[in-house]
Every structure is written in C-alpha cells, then in structure tokens.
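What follows is a single structure, written as structure tokens, with notes after it.
Removed: one protein chain of the complex. Kept in place: all other protein chains.
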C-alpha cells in the first residue's frame, strides 16, 4: 500500500470510546480514587470530546444503562453532537440490579426475566432517541456452583429472551452478543465463548452478530483465528479493545502482547476497511478498559495511539506476497513478511498524519502538559 | 431410581475400547516399552476380548487406519466376532504421512488434499466391510507460526473436503468431528474447540456430529456445559474418555478430577440412556488413553471400573429434586443433591452386578492375579 | 487406622472461620445483598458461635483489620470467649487504603511504606490483646503495567518491611506469607507463587512460614506437591480453604474437584496430626471463601462438612500399603489404594461422631430448618 493511502486510512480510522472509561473503576478489592474522574455522563462526554479534539479519532461514545441514565436522551445526543460526537453502542447492564442475583435474561423466575427484557426494550428506546445503531449485549448469566442452574433451561430462556428483543430492533440496528470465559459467574457462563455467541447469532438472524472482547478468552486461545473465522462467516460484529495478562484484566489495549493485536488487525484487513467512512456500522470498534491505576483521559489517549500504531503496521503487510509464501508453504518467509511490517517504526507516519490534521504530534505527552486538562482535574477535585 | 433398575443399567453400560490402547505409546521424548504390549491388530483384539471376558463391558474395538491396516477386513471383523466383539469407530490418521507436513484435508496443495480425501474414502470402505457405523475424524491441521496458513482458505478447504466425504457416507453412518485445543499444531488448529466442530456439523448435515475428548480443552473450560449444550442442539455424537492435568495428557479416565466426570454423566443422563441396547449408535463412548507408564490391559480394565462407578453415581442423582432446588434458586440444596449421589459408595452395587453376571468382583485385582494374563505377557516378551 | 481412632480424630478436627465470611461480599461488578449478612464484628462472632454450636468444629475466628476494628480488643476477645470461641489469625488489609494505590509494604514512597509497616505493628498489638498467635499476611503489591515498578527495588523494600515487622513479633507468634498468582495487580505480583513466599520465609527466619490459599495458583498447578514440599522443608504454615474453577473464585471448599482436596489432605497427614489439640499453632487451617450467591451461615456450615468428609477419607488411606506400591512402582495399585479410601462413603462415620457429641447429624439441613437461624435473618433484615 502506498504511504499516501496508508495516511489517508489512518486519518479516517476512528474508535468508539466508552463513557465508563472516564469514571471511577476498580477491582473487587477497592476502587481507588484517581484525580479527574468524570462524575456523570455529561462529564464523560466532555472528556471524550477533549480526547477527540487532540486525536481526531473518536467515532462515538458508548453508553452504559443505567449508569448513564438521563431524563432526556435527545438532549444528551445533542450535547454530544455539540461537542462533535455521536452516541455509540448502548450497553444494557444485567449485573447490578439486586433482582439479578440468579440471572437476568435467563432467570427461571419469569418476572425477573421480564424485567431484564423490558430493561432491554428501554435501551432500544434510548437507541432510537440517541440515534444509536448498536445494542451491545454482555449477559453475565451463569452459575457459581454445580447444580445451581439447569443449563438447558437457562440457555433456552436466554435464547427466547433474545428472540423477543431481536424482534424489537429496527432494521438498521444490530445486536452484538459478547461472550466471556468466566466472571462474575465462576462455575458456568451461558455465553462463555465465541461458539455460544455464534450459535445464538445464527438462530437469531442477520442483524445479530458476535462481539470479541480481547480479555474474554481462556489462556492460550488464538484470538486472531476466531476473528478470521467469524469474519468469514459474516458474524463478526465488533470489538472491545483491551489487554490482559491472565483473566479479564481490562488493561490498556496494546500494553501486553502487541504482536497479537497486530495479528488480529492483519485478519481484519482481509475483510474490513477499518477507515471510518466505509466501515460505519459494519464493525463496531470500541475501547473497553478499566483504568485502575491510570488517570482516565491519558488512559484513553494512550490506547488510541497504540491502536493507530497497530493499524498502520497492519496496513504495511504485503498481503499478496504473504499469500504467495503460504501457497509455497514457506513458513519462514510468511513469518518474515509479517515481521517486515511489524518491525517498521510507523510513528513518523502518525506524526505526519497529525501534523497534516493540525493535531499535537505526541498526544500522550500533550495531555500531560495541557493546561486545559489540569484545570479540569483541579476543578473536579475541588468539589 | 430403584436399585434393580440401576443394576440393570450398569449391566448394559458398554464402552468402546481403542485398539491403540493396547499397543506401544509414549511422549515425544520416548515411548517406553511396557511388557505385554500388543504388536498388531489381532493381538489388540485378543486383549480387548480378554478385557471383555472379565468385565462384560466392552461394546466394540475402535480401529486406527493405517495403524490397523490388514489385507482382509471381513476376516478382521470375523476374528473380532469370534471373540465376541465388534469393530467400532474407524479413525483415519491424518498426522503421520510425510505428505501431511503442512496439512491433510485442508492442504492448499490439492494433490495432498485429495490424498487425504481418498484415504478417508478408503476408511469408509473399511467401515462397510467391518460393519462399522462411526467415522471418527480428528483433523490435526493448523499451523505452528503466524502467517503460515491462510486461516480462511484452510478452513474453506477443510469444509469442502468434509462435504465430499459426507456425501460418501451411507445413511446409517455418522461422522464425528473431534476438536482439540492445540498440538501437534501449536499456533493454530482449525478445529480447536467445540464451536468450530459444531459450526461445521451444522453445515454438513444431520449425520455429522461433535466428538468431545475430555483432554482437548483449554484450562478452566466447563466441559459439562458443552456436553449439555451440544446434547440440547442434537449435535453431541460421542466421547473420547481420558483425563488430564494440564494439556492433552491422555491419562486414565477418572484418575484426576472424578467429580468433573460425574457432572458430565449427570448432563448425559438428561439426554441419553447410556445403557447399551438403547444407546446403540446414538452416542459413541470410546476410551482414548495413552498409557505411558501402565501395563496396557490393566490400564483398560481400571478406567472401565472408573466409568462404571461414575455412571452408577450419576444414576443415583434425584433429578426431580434437583430441578425443584434449581427452581427455588436454592444453590446449596442443589449442590447437596449432587453430592448426595456422588458421596455414595457404589462399589457394592458393582460387585453385585458382576457377581450376578459371573464376573470377577474386583476386575483390576483379577488381572493382576490372572495366570492367563501373565502367560500372555511372558509369551509376547519372548519374541 | 481403626474406626475409633478415626472418629476421635474427626472429633478434634477444627477449622478457623473468617469473620469476613459472614459479611457482605461480591465481585467487582456487584455485591448482592444476601439476607442475614452480619453487619459488624460482633454479629460475625455470633454467627461463628452459631456455626460452632451445631458443628463443634470451629477453632477460632480470623479477623481482618481494619474491617473488624473495635475500640476495645480485650472486650472483643472476651465476647468471643463467652461464645466459646477464640480470636484466630489477624489479617492486615493492604489493599483498601487510598494511599496504597501504588503499593503498601513495597511502596517506594517511604511515607506510605511506613504507614503500612505501622499498620502491621498495630495488628501485632491487636494480636497481643486478643491472644492471637498468627499474623496472616496477604500483600497484594505488584503492578498493572510493564515498567510501572522496579521489580528489584520493590522486592527489596518488601523484604525490608517484613524484616522490621518480624522483629516485632513475639516468640510464640508466627507470620504467614500468603502468595497469589494475580489480582488486584494484573501484570506482576511480588508474592505471586509459593517460591516467592518460601524465599522470603527462609530469609526472615523460623517463625515465618508460607500460607497456601487453594485459589491462588495458576491453572494446572499441582498443589498437593507444593504442600508436600513445603511441609518437608518445615515451611508450611497454613491454608486458606476455598475452591475455584479458573481464577481466585473463592468458592466453597470442596465444591469443585474434591479429589484434589483429598490428595492435599493425604500429603498433610504425612506431616501433621490435624486433630485439634496436637496441631494447635503448628498449622493454621482457615476457611477463606466469598459467598456471592449463598446465604452466609449455611455457606460456612457446608464447607466444614466437606472438610470433615475429606479429612475422614484421607485417614482411611492405607499409607503403609501405599508406600509398598510406590516402592514396587506399581502405579495402578498405588492409585487404587488412594481410590479405595476416596470412594468410601464416610458420611455414616460423621453422623456417628455428631451423634456421640450430641450435634445435629445433618448440619446443612439443620440450619435450613433452624428457627434460631431464621429469626436472626429476619431480625437483621428488619433494621
């Protein structure tokens, strides 16, 4: 690919940021206070707007319901638009209501199940008002002990709930089914791997697809192969970008094993043009991190940079030559073609792109030295 | 369940034993010689017959092609029948031919791929001659390094090969698709989890099902849930019974985490009557172990005992009461109902069953003291 | 072992229960309210006393500082004693103070480090006042990202802090060093495995030992071997009993893989007499669970039963015969000797023991039907 084309693609490469990435978060042991945390959805949008101002690479702000509940969603949408942002994926929360102790959409208590369904309908309503097209479903239902649930009944109930919900979706809306290996259900999780989400997405129809969260796999899983397979079967709907060492650590994407991230992008490029205008609504690219020890805004700027680096490198791969090496079963050559791209220092390209856009060249450093940023932190700490 | 009914079920509970369980095996470091190893398929059938004589719980002998290749398969079948046995699942071997260095049924070298397909046709031919109804496919294809294969092309080629093979199956034949997390391909494996096998089984039709090998999952996987889900979706075709600590260790089934095995049987009982006459061809239950440090025949008798213990316990579960506890979300009660069955000492039941059948009551001990066994060992060592 | 001796041993087999096992707990996603939760340390002692009344198998109540902070520790001790209980291990909490965001005893900010040391001194003071002999240290220090900490400096600082603390211990006090594979530090944890704890325990002296928490190992770890090795080297100091499927799930001990628990007890019996009077202070046996979906008191009674079952089975092992089989390299025989004990239904023994002690025979069921229990639950819910 020509350098100008690569630069053009990077210019249009946008990522959705999560509202919850700007607020307080923590582990089960403690949620430490980090100065500057956003305290409500408007501050979260302010923060996303600030990030976008210096990076021009935020496509939208994903919201979490009920965390981001407001009286007037049209007003919320307009607030975002004034700041140059859109509302992205709507994420219903099935893990916090006291009623969901034994499950939400799969609860054998039909009253509670209905509550979870109704709550999702409400999210679809919010989507209409905020012009969001993605219903991003993470269903934590499962069990902590052998015998606790009837696997089959629970799965059937979940499937039935999802069918009801799917029927409420408008034509241009997509439901994404996230999966997660474990936690908060420790013994069994109904949607525990890509296969469970894929199975349901097949039964639920074309506007239901699978969401890959990079931290939701068992150790040793080849994620890039899953990405490739789901793409091939037209069932890859989106990503939650983060990183992990052992479990669902929700660390900064690119902070551990960046080569794996690169290999994932290599597969994505075969199916998607990830530069924004063309990819719109085809694949949802969302940050999903939990910054326990990092200040929030820098902790969003940093992974955007990591993703741009990775995307740029993946564009440098000589895919034709790679195919040829694969045909020849030339294992070393195929690897070296990938490494040829991966080892390239693409930061100069990013700096040029930013310069041409009038953005700060070193975005991470910029935040650190930004008066606006520190003023905001100070103000939030004063109240 | 009444004790008499349980005893009846155990009497009819049969397991297929693998021909390769009686021969030499080892790790990549060394295959130690264990006195008494069978040296050809006829000795393997002799051994299976000996095991069956003292346990009356062998349903058939699974064979591996080309390891068990013979001139005359009808003769082989008759040899087995004379010994009171049938030929069970036929297992084509896709990992040993020098041509398969870069894959078999997914090889982008079409000549090699055709060879793998033809070899499978040959196995179907063997099935016809031996009256086997199960084609048990473990396809080790994958890659060792990033870039080595084009995931999508490889998967497409595999799918196409399987389609061709499926068309050759007779109506009462079933193809089982085994999956395996890794090894011998270390970076990617095309059928690496239940989802990949399930996906293909859906596309290939009703007589293609999924085979679960207990050692082929990533650490922490809830296998009983997979078993339950596949059963519910009518895609569970069979088992390879073994045990593992970390990877695909192929240890004696029941030797590690017997409670997990019990929980798997609890799920199976909800969908299948595992006692032989009724289960015939509905679900294939096969031992698949690699006895690196145990003498071969005792190492087949021991797991048959483990499986009987586990099956008996699983029959003792009060499934109605369990359902009730699940409805009530009474987690502790549900667990205790399972434990009530699991903690029961069922060995007295097994001894009674064996007594009624005229079999040795302690089968493991019996082999150890059997003159016939030691004579056989001695004879094989002399040549 | 004779049945009477076994019964005697079980009668004297006591476990320490954690104060935090009776209070509210949860995952990072939510801490669901479970009716009847204890709301302060006195209610926790009440609950432990109730458990002891019906099981006679509680040795003491472990406390967590600052969670269980009170004005007058002597009064707390007396309150426990009136209820027939002792104060057990004192557990300093290094994860909740806002100052510990970047570490406690290893913090390179020396003021914060000193605070953590002082806090530990305070715990030693509490030990003196409550007559506790065990300082149970879980130090969560580590890092979330590469580069965050200087491994060596952090380890040195930790070592130095522990040296200072060790000097403050009285002669009959023992410091236990718990290790944990990960969480809340996701990238690195200073005491991440038995080796790190062992290394420090060697450098710190004889009254520093290692604590094994069953949920704190990487997948596939052979815990019974670690137990055996630490015992052999006189460095095993105690246990936190729980169970897990994948990570540090803190589930009911014995609820998953009870055979592994049995194998751990088999090793313990070779070094320790776990029946209470003799084992006092030699090895600390403490429950450490987080009951997210179970009512608290039943969730402590149930694992005590599980531990008694496991201990009873482990006493049934014919250790002499096992040694003989090991000498003969008779792998199957050795396994069968273990299984002989494990498959035995010991619940009748437990019922007899309880009858002889005048306790309810089915303790789990007893709580469920106890008016006293339900009255307590009701009262706590009313305020």
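Going in written order, the chains are labelled A, B and C, and every chain counts its residues from 1.
Keep this in mind: contacts are C-beta pairs under 8 Å (C-beta built on N, C-alpha and C of every residue); 3 or more make two chains touch, one makes a residue touch a chain.
Keep in mind that this is a model prediction, so the values were computed, not measured.
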Candidates A:17, A:299 or A:353 - the one touching the absent chain: A:299
Of the residues C:194, C:239, C:265 or C:311, I need the one that contacts the missing chain. C:194
Could you please point out the chain A residues that touch the chain left off the display? 219-220, 222, 245-246, 252, 255-260, 293-295, 298-299, 302, 309, 331-333, 335-336, 343-347, 364, 368
Name, in rising order, the residues on chain C that touch the hidden chain in the full complex. 101-102, 108-109, 143-153, 155-156, 181-182, 187-189, 192-196, 198-199, 202, 218-222, 224-225, 228-229, 231-233, 259, 263, 267, 270, 322-323, 325-327, 329, 331, 334-335, 337-338
Tell me which stretches of chain B touch the chain missing from the display. 26-30, 32-34, 95-96, 98, 101-102, 140, 144-146, 148, 181-184, 186-187, 218-219, 244-247, 249, 251-252, 255-256, 292-294
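In this section, only the chains that are shown with their structure count from here on.
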If more than half of the interface residue numbers appear on both sides, call it same; otherwise different. Which is it for chain A and chain C? same
Per the C-alpha means, the centres of chain A and chain C lie apart by a whole-Å value of 38
Interface hub residues of chain A, defined as touching at least two other chains: 101-102, 144-146, 148, 181-182, 187, 218-219
